[in-house]
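Only a portion of the chains appears, each positioned as in the full assembly.
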Amino acid sequence: VLIPVMAIEGEYTEFCEYETPVLGFICHASGILTKAIRVRKAAGDKLCLSFGIRRMHPALSPFIDFYAFMGGCDGVSSITGAEAINEKPKGTMPHALIILMGEEEAWKAFDEEMPPEVPRIALIDTYGDEKIQAIRAVETVKNLTGVRLDTPGSRRGDMGKIIQEIKWELKIRGKENVMIFISGGLDEYEVKKLKSAGADGFGVGTSLSNARTVDYAMDVVEVEGKPCAKKGKYGGRKRPFYCEKDRVFVVKKFEEESPFCPICKEKMESLFVQYIKDGEIVYEFEDIRKIRKRILKQLEKFSLENFEI
Amino acid sequence: VLIPVMAIEGEYTEFCEYETPVLGFICHASGILTKAIRVRKAAGDKLCLSFGIRRMHPALSPFIDFYAFMGGCDGVSSITGAEAINEKPKGTMPHALIILMGEEEAWKAFDEEMPPEVPRIALIDTYGDEKIQAIRAVETVKNLTGVRLDTPGSRRGDMGKIIQEIKWELKIRGKENVMIFISGGLDEYEVKKLKSAGADGFGVGTSLSNARTVDYAMDVVEVEGKPCAKKGKYGGRKRPFYCEKDRVFVVKKFEEESPFCPICKEKMESLFVQYIKDGEIVYEFEDIRKIRKRILKQLEKFSLENFEI
């Protein structure tokens, strides 16, 4: 988890009113966001799309895809999700099209009918072997952008070796620019492995949309100025500080001064922000693309291993 | 998973329109329902409440609590969830009340102010040791219904031993009727263990609301009467049959006759049901309490181990 401590403050009546919905937004969103960040980290600079909403309640689509995008996905496949981030939905042809039209016919029809800005990605795993069909696809569609492998579980041998074979066959046919796009049961560990085998893009699904929620809690820690806390919790109002350079968090009593970073010895920056005051939102939210950029920038300093959830 | 195969049938345009939302409802609901059923199985005839919505998007509350109830929970804690099942919400006093009033004061106030039908369950883990506070609670509130333990992770020693100690102390004081109610980080395995140590009730949270979604898929398996299927899927229209007595599923081609159960040799019952026709719902849904009853009845024949997800 990127931000391990969040101080939330309020009157008791507000506390009762806000506790459950506020917690729900923060915990659930943090779960999806954290997973998306991990997947992005694993994928490096490769294409990464959120394919995940199909197996969750449809009302969640914009919520899931919004945080998938914030965590670094290049695009999302659901229509409502795409609206939430003000982008066009991104995907490839479905299996159903191929079953109805036949494989080569579907590839050709897609190539002929689609507007030129849509990438030509042929879904090649419906009936045949991935390598053999990749060869057939580049021979069938002249300007193919890529091939998509969505190999079902019962056929999942060594996907890394299959990708390497396809790359060889494309290369000896002068088609090294055709990208290899993988989907189906991926998580960050799979993405990392397949990327190093040569995959160029990923569609990540249920591991993202059904990510483990993050376990935040809201507790009363001060009553009329006196610190208090149930067992297991730290008492008193607190203010977290952060040193961006050294990635160090320090938590202090609220009234204490900003501390100095234990590493670089410079003054640390307060992370305290007031969102709601007297029931009104007093915080001016940043543009989401700016936030996303900052997240991706912070990400450069972390490795997949050191923000394990 | 209780129902491992579901045949879904439709025209292609309907297919495209329905695929994602229908799948989402089925997969997500099945995940929560399956978990709730497992928790109920583990809890046997003990009290079991859904405490799980706090860490999920608030819009999901009625959805989560509805399926938690269908899977066997005796009640739910969220207001919108309780409405969805037409029950009153069930819960106990929060930690916040105790922090504001003090422990004994809060117990007493709750006892004095609450209408008589509300059970007197004292939250006893805010500051002290579970056993010591259980003794204090039964000495403070005369007609205590139960004590609730919500021990935080950092204090979780051997909860089974703690329960046994509390039972001993209550017993030598003539209070063996005071129930012991546990919450905090429970799943079906914990519930099973603590039940056998003597716990009388459970509040199950995030493990229920954030349950793993179940991996159903929708596939084109027949085109103009001819079976077809992508690799990894079984082709042709199918009809599942079930023998309730022997808990046997058999899947047949749609036009085949009902088979005989391989165990009892009696004719099997078709599970085929038409829900939607020409875009209209043609199925008359049963009363939810009737469905729930049937699920709990079926549950008697299963053990926690043989419907593992």
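Residue numbering begins at 1 within each chain, and the chains themselves are lettered A and B in the order written.
The criterion applied here is as follows: contacts are C-beta pairs under 8 Å (C-beta built on N, C-alpha and C of every residue); 3 or more make two chains touch, one makes a residue touch a chain.
As the structure is a prediction and not an experimental result, all values here were calculated from the model.
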With 2 copies placed, total copies in this complex: 6
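Going forward, only the chains that are shown with their structure count from here on.
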Rounded Å distance, chain A centre to chain B centre (Cα mean): 29
Residue numbers on chain A that touch chain B, as the complex places them: 12, 15-16, 19-21, 23-25, 27-29, 31, 53-61, 63, 78, 95-96, 98-100, 125-127, 152-155, 206, 209-210, 212-216, 219-220, 223, 228-233
